[in-house]
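The structure appears below as structure tokens.
For this depiction, one protein chain was excluded, whereas all remaining protein chains were kept in their positions.
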Amino acid sequence: MERNIQVSELDRRAVEDQDVEIVERKGIGHPDSICDGIAESVSRALSQLYLDRVGKVLHYNTDETQLVAGRAAPAFGGGEVIEPIYILIVGRATKEYDGKQLPVDSTALSAAREYLSERIPELEFGHDVIVDVKLGEGSGDLQDVFGEDAVEVPMANDTSFGVGHAPLTETETIVFSAEHELNTTYADSHPELGPDVKIMGKREGDEIDITVAAAMVDSYINDFDEYDTAVENVRTFVTELAQEYTDRSVNVDVNTADDYDEGSIYLTVTGTSAEMGDDGSVGRGNRANGLITPNRPMSMEATSGKNPVNHIGKIYNLLSTKIAESVVAEVDGIRDLQVRLLSQIGRPIDQPHVADAQVVTVDGVDVSDVEAEIRAIIDRELADVTDITRQTIEGDISTF
Amino acid sequence: MERNIQVSELDRRAVEDQDVEIVERKGIGHPDSICDGIAESVSRALSQLYLDRVGKVLHYNTDETQLVAGRAAPAFGGGEVIEPIYILIVGRATKEYDGKQLPVDSTALSAAREYLSERIPELEFGHDVIVDVKLGEGSGDLQDVFGEDAVEVPMANDTSFGVGHAPLTETETIVFSAEHELNTTYADSHPELGPDVKIMGKREGDEIDITVAAAMVDSYINDFDEYDTAVENVRTFVTELAQEYTDRSVNVDVNTADDYDEGSIYLTVTGTSAEMGDDGSVGRGNRANGLITPNRPMSMEATSGKNPVNHIGKIYNLLSTKIAESVVAEVDGIRDLQVRLLSQIGRPIDQPHVADAQVVTVDGVDVSDVEAEIRAIIDRELADVTDITRQTIEGDISTF
Amino acid sequence: MERNIQVSELDRRAVEDQDVEIVERKGIGHPDSICDGIAESVSRALSQLYLDRVGKVLHYNTDETQLVAGRAAPAFGGGEVIEPIYILIVGRATKEYDGKQLPVDSTALSAAREYLSERIPELEFGHDVIVDVKLGEGSGDLQDVFGEDAVEVPMANDTSFGVGHAPLTETETIVFSAEHELNTTYADSHPELGPDVKIMGKREGDEIDITVAAAMVDSYINDFDEYDTAVENVRTFVTELAQEYTDRSVNVDVNTADDYDEGSIYLTVTGTSAEMGDDGSVGRGNRANGLITPNRPMSMEATSGKNPVNHIGKIYNLLSTKIAESVVAEVDGIRDLQVRLLSQIGRPIDQPHVADAQVVTVDGVDVSDVEAEIRAIIDRELADVTDITRQTIEGDISTF
Partner (left out) sequence: MERNIQVSELDRRAVEDQDVEIVERKGIGHPDSICDGIAESVSRALSQLYLDRVGKVLHYNTDETQLVAGRAAPAFGGGEVIEPIYILIVGRATKEYDGKQLPVDSTALSAAREYLSERIPELEFGHDVIVDVKLGEGSGDLQDVFGEDAVEVPMANDTSFGVGHAPLTETETIVFSAEHELNTTYADSHPELGPDVKIMGKREGDEIDITVAAAMVDSYINDFDEYDTAVENVRTFVTELAQEYTDRSVNVDVNTADDYDEGSIYLTVTGTSAEMGDDGSVGRGNRANGLITPNRPMSMEATSGKNPVNHIGKIYNLLSTKIAESVVAEVDGIRDLQVRLLSQIGRPIDQPHVADAQVVTVDGVDVSDVEAEIRAIIDRELADVTDITRQTIEGDISTF
């Protein structure tokens, strides 16, 4: 059966060419991202558990982690957490199969513990943070097994849609890369930088403002001077990084809310604002491509924590992004591309109701010049849809 | 100081004229909407509490309610809830002021109880649902009082943005009105219809498909025939309602996932899927205008539950919507309008960094013809920004 | 099979004749008693549920309610609860039988709600108190049904023992009756008296000191004078009541920790100290006969909340008390009687390993004079053991 793929001209300017652009990324240590990360790590652990125990992924959905902020007393040289952060893992999971009980609650719990230990290493489990679990059984219908026969393509569980874009604009690239580099390369040699890095990019014409809120870890900072240096280092790092991606004018601000006179600075014990007053939950931050992009259509679907086998909201958001990236990588002449996949409940997920690519071409290229190529790539990627499931379970695709 | 207001042509077709349009509304009984509704009712109750006790609204933020689904055994003629739904109210609130303790936890708790009793009346508090509360104190800085002097305009608490649109397209109008009418007029005379009504609208060209998922209340339905009639009545009602708003072809489907042979129908004890397997949380459903509209720019900000005095994410989303509606009501010749308000942290909220209106005019009208009028309305509404706060506290504006 | 019943002389003086005697009763509004009361009301509700649905009582055990105190701001004329009391119902219950789900969680929840509403009426559910539930399934073995055939006597679930006494001493009678009368007759006409009445009796020779801690309800008390009158009224009432039961010298103190100069009095919003700082749990207060009597052997077993069908710790504590009371009512010449029932796991509960009555006779009566009568009564009551189960389920026997 031929897939319903449509390619047309996007009826707006490329985001890169719009007058005002706003982009945001909440770093992995942001309370909302912590919830996304836990929800997704729980999801991966449950998928693996089911595969190990029964050879297929059973029904679950764990896209609802709630974080209640703690209370901390940061101090130069090292303060302490006063009241632990409370994290509640919420969702549905199949707890029994074929007469055999499956340890979904303890698996979810330890997945969260391990995720936190790896990503928010200053957070001491059992002192700074409590993780609790409330996983119920799903509704009768949904508990039915799926993925029984690996050859078959699952059916969509809902009428939903996903949307993806490529290429990233300069501002998007800067925002995304800055958080990523700060939380990897930079943090490796600068332990004073916590993982709660929030980056806001605003472009008006050719002026790009990057605003960074970076939680500093108090045990590595002994006084205002060291704090000031830490902030300045981040500013320099992000400025240089930004300049690699754009020729536009870039201005970087870091921790603008600081007030040294008031002694009000962004100093934390654990490197996340969750320690002091910032609650969080799943699906409230970054979209599936890692960014919040109000200039572009976005899906409200929470991608993290959902079952990657047949949850169409998850799969289509990840797949449409992957398709957009593939098209841009393989086809010349595209300035902006938006891919939408619309599912129909009960239909195989490789057969969307419609796969719709809208494109802004560069000068001199017409949509008709690239239409066939684009259509072929979409068709290929749709045929390969279960690859998204596999990669997600293996942790090769980020969902936030 | 003059406000920075910009009016320009919107660089795309009106959504009404686009080829494909998708719109969704989660009804007030949907688990995500229940959370939005509780969060906002808690917010209103806290605002009132602070006004009553100390004459001004103190710092709080309660935009994080988490709902863990229950377990139910619906049955024709009336089933029962087996495991209660668990709802956790999460947030920050000032608990002490001027040496006086303020009952924020018990106020939040009873606000939720009263909201549920009014909006999800079949849900028996203390049998079908447990409400729990975890409200911490805010961070030191944020606990500072604001609104101290009612004359002054508060400062923005963040760099954020809001976006609003008008007029609604036909599809948007149908989706919005259908849910609203079903949950008011229709439900009054059809107690078998529960408040968990989810409506999806999809338009391709001139074909509008409306898909309704409507939770039926089992105590009013005695057999499959009555269920079938109940479903059919909803279909007829929505079809007729839709035809009032459009001349396009409309197709309405209700409870398409039903399978009578399998005995699988959308029957509930309490009128919400939260009783059986559907978790929910704040900010995951409808945007501030009551709709999910991927064809339009959306803010990811959760509007419900936020402090309406200085939380700019809440205020600007509500205000931009109000501005767009006012402009369209007062100015002729507008086919589509998008208003964006971008704040700057620390600046008075009636002085956004930029207020940006983008317009698609009808044929024969030029942007320059309406620019002055639009600008004047925006200016007026910005000057009146605190009215949003007042109306929100009084419950005159819906946030989801 | 003949029952192993032993009657012998008690090798100590009657408690009435000992030099020092200490007795305590925690009133129904004391945090520990609230937990006992909820646990037992949950137990009764589950028994009834099982009887109604499957015709027999299935396995459950709900003897673990935990109360976390709230925070209140009492004030003359009426204060308020600031932070709700949190009550967690804990235990095991059979949730499914013969393929049918049983609403044990919602039944437990509403049983607690109704109990509180009846016994602690000033406590507003959903404002002053949160009730939460964690009922797990039992262990595999214990989930087996019991009581299947109503004719048969269940087997003891454990090797345990129960102990009962009669008659009550004067001091015990005063302590017990004072709390009972205060919380019924007296409270009916004195709404200012809350149900949290704790009574301590100490007798040294012929001097009886009764110390009453009585939580006053603020909405009925407008100033120190009224408070003082309320306290004095309790003192008078208890003094007069005590004098009905003894010719010894009686001294009654009420709210001795009050310090009017410091403004420190026992004023509450809801009539229980649970509203402010006093946590509670099951099995920490009164024994099965309603008293704490260190002069007498006591069982550590928590009676409230346990399954009354085969939980031997519960049944034997209630039964031994009933036997002791029957013996004293029917047999003349007994000054003090102690009945112990020792079970053996797996043996029918009407066949204890040993039933042992120890008696202090009045002057002129020898144990041998009453032995046969006592033995016969014990035998009769043991034969009728299932009557304890029935009465407990119907709420005719108090467990604390």
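First chain written, first letter: the chains are A, B and C, and each begins at residue 1.
The working rule: a residue touches a chain if its C-beta (ideal position, glycine included) is under 8 Å from a C-beta of that chain, and two chains touch if they have at least 3 such contacts.
Everything numeric here is computed off the predicted structure, so don't read it as measured data.
Peer 1: Which visible chains touch the chain that is not shown?
Peer 2: A, C
Peer 1: Check each of C:Arg3, C:Lys56 or C:Arg71 against the chain that is not shown and name the one that touches it.
Peer 2: C:Arg71
Peer 1: Per the definition of touch given earlier, which of C:Ser47, C:Thr107, C:Thr173 or C:Ser281 contacts the omitted chain?
Peer 2: Considering the complete complex, C:Ser281 is the one touching the chain left out.
Peer 1: Of the listed residues C:Ile38, C:Leu342 or C:Val385, which contacts the missing chain in the full complex?
Peer 2: Selected residue, touching the omitted chain: C:Leu342.
Peer 1: On chain A, what residues meet the omitted chain?
Peer 2: 71, 73, 80-84, 86, 95, 101-106, 109-110, 113, 124-128, 130-133
Peer 1: Pick out the residues on chain C that sit against the missing chain.
Peer 2: On the chain C side, contact with the omitted chain comes from 8, 11-13, 18-20, 22, 61, 64, 66, 68-71, 83, 86, 88, 90-92, 134, 136-142, 159, 161, 163, 200, 202, 204, 211, 256-257, 264, 273, 276-285, 287, 292, 294-300, 302, 340, 342, 345-346, 354, 356.
Just so we're on the same page, only the chains that are shown with their structure count from here on.
Peer 1: Provide the labels of all chains in contact with chain A and in contact with chain C.
Peer 2: Both chain A and chain C are touched by B, going by the contact rule given at the top.
Peer 1: Would you mind checking which chain's mean C-alpha position lies nearest the centre of all protein C-alpha atoms?
Peer 2: B
Peer 1: Quick check on chain A against chain B: do more than half of the interface residue numbers occur in both copies, making it same, or fewer, making it different?
Peer 2: Copies use mostly the same positions to touch.
Peer 1: Where the centre means the average of the CA atoms, what chain is farthest from chain C?
Peer 2: Relative to chain C, the chain with the farthest C-alpha centre is A.
Peer 1: For chain A and chain C, let me know how many angstrom lie between their CA-based centres, rounded off.
Peer 2: Taking the average C-alpha coordinate of chain A and of chain C, the gap between them is 56 Å.
Peer 1: Between chain A and chain B, what distance separates the C-alpha centroids? Give it in angstrom.
Peer 2: Distance between chain centres, rounded to whole Å: 24 Å.
Peer 1: Spell out, as numbers or ranges, the residues of chain C touching 2 or more other chains.
Peer 2: Touching at least two other chains: none.
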